[in-house]
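Removed from the display is one protein chain of the complex; every other protein chain stays in position.
Order of writing sets the labels: A, B and C. Residues in every chain begin at 1.
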Amino acid sequence: MKIERYQIEEHNTNLSQDHKRRFEFLAQDISRAEEIIQKLIKFQIAIPSWALGTGGTRFGRFSGGGEPGNLEEKMEDIGLLHQLNQSSGAISLHIPWDIPENAQAVKALAAQYGLRFDAMNSNTFQDQPDQKLSYKFGSMQHVDKAVRKQAVDHNIEVIRHGIELGSKSLTVWLADGSCFPGQLNFRKAFENTLESLQEVYAALPDDWKVFVEYKAFEPNFYSTTVGDWGQSLLYANKLGPKAYTLVDLGHHLPNANIEQIVSLLLMEGKLGGFHFNDSKYGDDDLTAGSIKPYQLFLIFNELVAGMDAKGMDHATGLGWMIDASHNVKDPLEDLLQSVEAIMMAYAQALLVDADALERARQENDVVRCQEILQNAFRTDVRPLVAEARLRSNAAINPVQLFRELKVREKLIAERGVKTVATGL
Amino acid sequence: MKIERYQIEEHNTNLSQDHKRRFEFLAQDISRAEEIIQKLIKFQIAIPSWALGTGGTRFGRFSGGGEPGNLEEKMEDIGLLHQLNQSSGAISLHIPWDIPENAQAVKALAAQYGLRFDAMNSNTFQDQPDQKLSYKFGSMQHVDKAVRKQAVDHNIEVIRHGIELGSKSLTVWLADGSCFPGQLNFRKAFENTLESLQEVYAALPDDWKVFVEYKAFEPNFYSTTVGDWGQSLLYANKLGPKAYTLVDLGHHLPNANIEQIVSLLLMEGKLGGFHFNDSKYGDDDLTAGSIKPYQLFLIFNELVAGMDAKGMDHATGLGWMIDASHNVKDPLEDLLQSVEAIMMAYAQALLVDADALERARQENDVVRCQEILQNAFRTDVRPLVAEARLRSNAAINPVQLFRELKVREKLIAERGVKTVATGL
Amino acid sequence: MKIERYQIEEHNTNLSQDHKRRFEFLAQDISRAEEIIQKLIKFQIAIPSWALGTGGTRFGRFSGGGEPGNLEEKMEDIGLLHQLNQSSGAISLHIPWDIPENAQAVKALAAQYGLRFDAMNSNTFQDQPDQKLSYKFGSMQHVDKAVRKQAVDHNIEVIRHGIELGSKSLTVWLADGSCFPGQLNFRKAFENTLESLQEVYAALPDDWKVFVEYKAFEPNFYSTTVGDWGQSLLYANKLGPKAYTLVDLGHHLPNANIEQIVSLLLMEGKLGGFHFNDSKYGDDDLTAGSIKPYQLFLIFNELVAGMDAKGMDHATGLGWMIDASHNVKDPLEDLLQSVEAIMMAYAQALLVDADALERARQENDVVRCQEILQNAFRTDVRPLVAEARLRSNAAINPVQLFRELKVREKLIAERGVKTVATGL
Partner (left out) sequence: MKIERYQIEEHNTNLSQDHKRRFEFLAQDISRAEEIIQKLIKFQIAIPSWALGTGGTRFGRFSGGGEPGNLEEKMEDIGLLHQLNQSSGAISLHIPWDIPENAQAVKALAAQYGLRFDAMNSNTFQDQPDQKLSYKFGSMQHVDKAVRKQAVDHNIEVIRHGIELGSKSLTVWLADGSCFPGQLNFRKAFENTLESLQEVYAALPDDWKVFVEYKAFEPNFYSTTVGDWGQSLLYANKLGPKAYTLVDLGHHLPNANIEQIVSLLLMEGKLGGFHFNDSKYGDDDLTAGSIKPYQLFLIFNELVAGMDAKGMDHATGLGWMIDASHNVKDPLEDLLQSVEAIMMAYAQALLVDADALERARQENDVVRCQEILQNAFRTDVRPLVAEARLRSNAAINPVQLFRELKVREKLIAERGVKTVATGL
């Protein structure tokens, strides 16, 4: 399935009058509107290969139709998203599910869709059918050196695949931890994990980064061996300059102030990547911005401020990725909604009057500080984001066009009703 | 201190061109703009008498200047707020601190400020200097009947004061509970509390309501005898048709879905009142809408839908009150920000296309359901709320005018720098 | 696999001297030792059919060997447990996985193992291969009456199977809820669910009970339609005298005071059943007593006090069941540990000096209240529980004997290494 250029243009023509009216009205109040639009155009959010099918829980999974069955179809799906919003121009692969049999062909296909290869993801939280040793009791933390070696080798293999495809980073998320008090020697688990990561780190090309992701709990329910940002930072500091912390919004204890964590990691020069999603209870993996959009804005406010303070380029300074699960929505529509929410939060953060904010802080004028942030957040930035899309030849309203073009129906026609995407 | 009519007009004149431009642009997209504005104008949020001074924690309190020292000054403060936003036309008294010595004079003063007397609040969570028996181990739950009687008598006295002033409701918040496992016989504590409430209920005039507020924890740290909405509803149902549950946003366990609670209480005909504030951790009593504005909108969405389903009048169907603490902001500015955030959430809820939402739900079109809510929330409704104020002769930008008129400076000049508001 | 009587006797003979010494030492300080032992002997905890295999999470499952492949093997497993501890004399079935093809044969087999059929469990949170309509958007809450009817019919069928086997209760756990704000009309979802439950209730034999289980979240991550004890109680009260609330320890928001909930439900005469497990973060489904053993004791303290106050028989007054998942332990060993922890908590609760506690409460002697509970909890009751087992011809140390007899190895020999238990 392919969307034709004229179909997007037709859609935009239909909506352009209304859009133009709204955009122009908004733009007259925003002095830096052009600059913001350029930043929005440049900002790309990677889509992980596992997010294209219907997700599930331990209680079950209600798959939809037309889900991609292989890497080529996954790229096709992301290609469709990218055509619709021109903000999803990257794919994040999950090995072993996405091992490219012919790397050149896969690269050529990606180029055709306008996609680059974002961070590679290894997998040591499940046992594969042909796997020699089990990860039941962990991978890089394992008491058995042979299991650790297997996990290290797998990660090195993932790097190898990534090199072939032009990726420049590896994300390591370890499910390692324990389910019961006493199960683990926390210190040895840390040391084993560090040693394993060091071996992976040694195999990292000079121009690569490794992201050490942390998570408070699940699938282990008593402890996690990379459990919070403090632990991740310990590993990253001990590993060296190519190692960074990766923040996933859903991987925190209740009430955590994630924006502060983000700010401090940037201060330390150790924030590497970001996984977007939203949650109410745990790692719910809901659509970005669907539960706490103000928190998403506050996080972007710290990201923008922290990156600007370091002179980092917003688009390329960090690895940006969605990591959500779509249990009750069409996965592609869900991803479009996530990208939209992320772009809006970014746009709102760009609207913040940073100088005025700093002045208000200097005066301890808390009321004014709040007003400055809320003024940005309360602004209806949808026309700004839509204008960025329009200028990139994407659709003014991607979800609407997705439905008008009956994308899902066509994918079902091509791929069948009973499909289950590979990977988690 | 009094704000002159011309001062508000001058302020509005200065801002009116910009406002008009924004309002007219917005209004052209909202078919029911007029209806919404009328509802916004009618909607009044009561200010509790204890919210006018700087709040504190057990670790200390950093009082500001010009705080009101008696009931008359508290009414003066709320009168100022009401002049500025015309949305704060009610005061909620706290006995014993606000006992009116001359009810007629107090009523006359209130009328002058355009204020009515909202719910009366009793206090049995502190011991007063002249108090016979201590509430250290609870009031209505107490194992000693004499303590319970003292608490009941106090509540009946509060009702009596309320009758004199024209109030029509009593809010009972009990700090009763326990700090340690074993301390309480939960069932007897419930029964004692019920019996005490029944005695208060018996003293309630026919046209009065009693609101049974619940709270998960603090000041008791193991159990609370009216701890959640389920318990409050048990009491309210056992008490009778004049008894209702009151929801305070900060009184829940982490991650609670408050909007669902609100919806079910309305379904049961037992939601009576509402205390607005915001929180990140516990009963933080922060400015409404300062932490989770989307949650505030979702709650209003349920309030509007639920009240409409019962044919209830939005403005008078429930008791609306702010219950926040202002530890680092000017209390009056903080209250203006809270009212603004509440009005915005209400306006956004009124924008929701309820019919379209119900259709999307019927089709399990979750993506569309979300879009409908987000479309309302993402709309910049500030011009709508400002227009409602403008038509009520309030200020287009209340916080700005508060500062322009140097209200705080004048209050300090009148009342002094070293002031501590009475009441909590 | 069967454990021979002599094997248990041999084990007990080996341990009896030590046991006797400990038991006699303990017993001399406990005036009601005999009475407590008799209560422990009578107390039976049902094992759900889905708890016999290795559990998993959405991230994977690491199955062990020798897992039961059908109802007969599940009964065999529970029979083994019951031989070892004589406290697991009941099985709780999960339909559709455990549909008995020949009810009489199944009953005969159960009798042979000394098992009775505890509550029947329906399943509407997954789609079965041959199922006509999907539960993707709920079952009893569904907007489509046909889906609701399918769910009701399924529950009625479950009752029918239960009648054949001699069960006397139905547990309804609904995964119904929503993942996103806006998705559900909370009130209609409640009403649909109530209507569905009423239809099931109508099919309930006179001597049956129905347990309405609640859960705060998962698999739905925004709202659950039977989300807390307050909602469950609403349903139970509207349904009638045969309907009760069921409490599962893992189904609460963080920090919830579960023992108070238990106490109030008993007070209302509406506590029906109990699911034991433990958790640190969410519905972690860990071994009972492995994380918060003091909480387990406090809950039993309320259960004993509340049931005594109503004159209820401890063993038969409520439905007692384990509901845990065994991801990293041998499921049978895990269940033995859970039963042991439950028996200990029950024994400790029986040790509480209820009269002294009530007196201390009357005097608000909080220090003494705490000491009374802690005195019971700090007592090493393992000899008491072991004595109850010894007198029932069970093993003094069930886990030890399980290993000595190489039960798992024999089950693997019989059933194979690559097994996955049916059911969740």
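Throughout what follows, a contact is a pair of C-beta atoms (placed from the backbone, for glycine too) under 8 Å apart; a residue touches a chain by one contact, two chains touch by 3 or more.
Owing to the predicted nature of the structure, the values given are computational and were not obtained by experimental measurement.
Student: Among C:378, C:391 or C:418, exactly one should touch the missing chain; which is it?
Tutor: Checking the options C:378, C:391 or C:418, the one contacting the hidden chain is C:378.
Student: Determine which one of C:247, C:344 or C:412 touches the chain that has been left out.
Tutor: C:344
Student: Using the touch definition from the top, which of C:57, C:287 or C:325 touches the missing chain?
Tutor: Looking across C:57, C:287 or C:325, the contact with the absent chain belongs to C:287.
Student: Would you mind spotting which of A:179, A:288, A:321 or A:342 touches the chain that isn't drawn?
Tutor: Reading the full complex, the residue touching the unseen chain is A:179.
Student: Touching residues of chain A against the unshown chain: what are they?
Tutor: 136-137, 143, 178-188, 190-191, 216-217, 222-223, 227-231, 233-234, 253-257, 259-260, 263-264, 266-268, 294, 298, 301-302, 305-306, 309, 357-358, 360-362, 364, 366, 369-370, 372-373
Student: Across the whole complex, list the residues on chain B that are touched by the chain not included here.
Tutor: Those residues of chain B that touch the unshown chain are 55-60, 62, 125-127, 134-137, 175, 178-181, 183, 216-219, 221-222, 254, 279-282, 284-287, 290-291, 325, 327-329, 424.
Student: Give me the chain C residues in contact with the hidden chain, please.
Tutor: 25, 254-255, 257, 280-281, 287, 290-295, 328-330, 333-334, 337, 344, 364, 366-367, 370-371, 377-380, 382, 399
By our rule, only the chains that are shown with their structure count from here on.
Student: Given that chain A and chain C are copies of one sequence and touch, is their interface built from the same residue numbers on both sides (over half shared) or different ones?
Tutor: same
Student: With centres defined as the mean C-alpha position, give me the chain B-chain C separation in Å.
Tutor: 43
Student: Mind checking the centre-to-centre distance between chain A and chain C? Centres are C-alpha means, answer in whole Å.
Tutor: Using C-alpha averages as centres, the distance is 40 Å.
Student: Residues touching two or more other chains, restricted to chain B: which are they?
Tutor: 254-255, 257, 294, 364, 366, 370, in rising order.
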